[in-house]
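Structure, as structure tokens:
And now, subunit A:
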Amino acid sequence: MNPWDLIMNNAPALAIAIPLLGAFVTPLINRAGRKAMLVWVIAVLAFTEFIALLLVYQVNTYGIQVYVFGANPHTLTVPPDSGGIPVRIIFTIDGMSAFTALISATLGLVVGIYSVGSEKFQTAQEKFFALLLLLVVGMMGMALTGDIFNFFVFLEINSLAAAALVSYHLNKGKAVEAAFKYAVVSSIGALMILFAIAILYGEYDALNMAMIAQRMYQTGFSTYDMIAMTLILVTLAMKCGAVPMHYWVPDGYGEAPGGTSAILVVASQASLYGLFRMSFTVFGLSANTSSLGWFMIILGLLSMFIGVTMAFLQHDIKRLMAYHAVSQTGYMLLGVGVGLATLGTAAFNQYGLYAMEGGIFHIINHALYKGLLFLTAGAIIYRVGTSDLNKMGGLAHSMKFTAVFFLIGAFAIAGIPPFNGFASKLMIYESVYQLNPFLAIVAAIVSMLTLASFLKVFHSAFLGPKIYDVKEVPKSMLFAMSILAFFIILFGIFPNIAIHYLVAPAAHALANPLGYITKVLGGGA
Partner candidate 1 sequence: MNPLVPTITTPSGVWNPLVWLMVFLLSLIIALIIYMRGEKTRKKGMQAGVFFSGDRPPEGMDAHIAAHNIGWGFMEALRPYYRAMRKMHTGIINDYVGWFLGILAVMLIIFLFWGGA
Partner candidate 2 sequence: MIEDIIQILVLIGMMITAYLSVKSRDLMECAILLGVFSFLLSLEFFILQAPDVAIAEAGIGAGLTTAIFVMAVRKTTRWEVEE
């Protein structure tokens, strides 16, 4: 078999296998020197990005993909002697999975390039890069898996790698404390998910998401299902940082080193993906989707408003951006929540699907511009040495490129045309107000407050008299920022590129759980 076919056939497995192998080999390669290690890490991340693009292509061309680990052939979801139950570890890739995997791989690559410059003077860099690769594995696995227990495993990989990365710069013990909080909160959350999985397994004798969804649909929605659903959904809402369970977000993001906060944003979005996947595919057929949708909408409204008002108060640049991450997560919850609340009614085709597309488009936009903003914050801290906005000022005199990138990110997050934030926010406003005008009003007010607080950051960090005599940051950091800035402008001016290839397939995949189930349980081969 030639290499191209090998990659094409095994793309879903390679998406996690390559970074996993990369993470294990990194400490060994480090003995050959730092340069070799960096080249290896960037090559692995670039190849992962290629695989993620390949997955998007495959899903858009051939429909939902399944991959069964250890099976012969690799698409054999239901072995003939298993009694109709998909017993093996299975990866199911539909539009939404490929979308999340692509974001994870892209931000992983960008943060990898950025960290080459920003972590130059740290010790134990091989551990940093190994953890970065493991975090990518966790996110990709969460996005691609079709098995509820595997989802838990990858969630744990994600949480542990993220907690270790948060504590990488000890920062006089503050970062360790933040990592400890993150670890405690995520392990309690993971415990709840494990409990829910045990309930579901006891009830349906299956761990496959499609199988659970089908059996739940056949036997009806019981109280046990309700308990399991609540445990899973509330935990994942906590993991993606929805108010009022967001307290770990500013601590974790605020103390993480340099660009790592940028990839923590995507790590939270993998939990957001889990929330959407569970509520649409697993429970969407049986449960009352209207009340689930309102659960998300209310969480979204609270997150948007409390997140942005708390951000206004902060004077630590990374904590401020972390509160904005909470606030922006609210938009995604709002958009997709409106889609879920109207699922199955006539309103879904009028504006529900559109709201979902807006919410999902906001995920990739948020990953891009919040990633860029965190990278610029990391660049400022790298040069100035403090994250306190009160002590900054006049950086635009010396760090011109960083200032420009910061402005691009700030305009995008505030929804100023023609940057990408405007396109997705417009889609959310225009569709959400048809359900209830109040939702759109809150969303618009939050957008204004976002602009206000980023003007505050821009004024206090970049404008004013020259205080610090610093140089521009290293080229690798600037290059990483310019990648994100390019995509922000591209998706702002040509939003249909993202919507057509990424967002619309994702929204349709979520809205069609029966397609997912039939693909997995249809036997395969």
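Candidate selection criterion: all candidates are chains of the complex that A comes from, given by their letters.
Keep in mind that, in the parts below, a contact is a pair of C-beta atoms (placed from the backbone, for glycine too) under 8 Å apart; a residue touches a chain by one contact, two chains touch by 3 or more; residues count from 1.
In this text the structure is predicted, and so the values were computed from the model without any measurement.
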Which of 1 or 2 touches subunit A - same complex, any copy: 1
Interfacial residue positions of subunit A with respect to candidate 1 in the complex: 180-181, 184-185, 188-189, 192, 220-221, 223, 226-227, 229-231, 233-235, 238, 244-245, 247-248, 251, 286-288, 291-292, 295, 306, 309-310, 312-313, 315, 350-351, 354, 389-390, 392-394, 417-418, 422-423, 426-427, 430-431, 434, 452-453, 456-457, 459-461, 463-465, 467, 492-497, 499-501
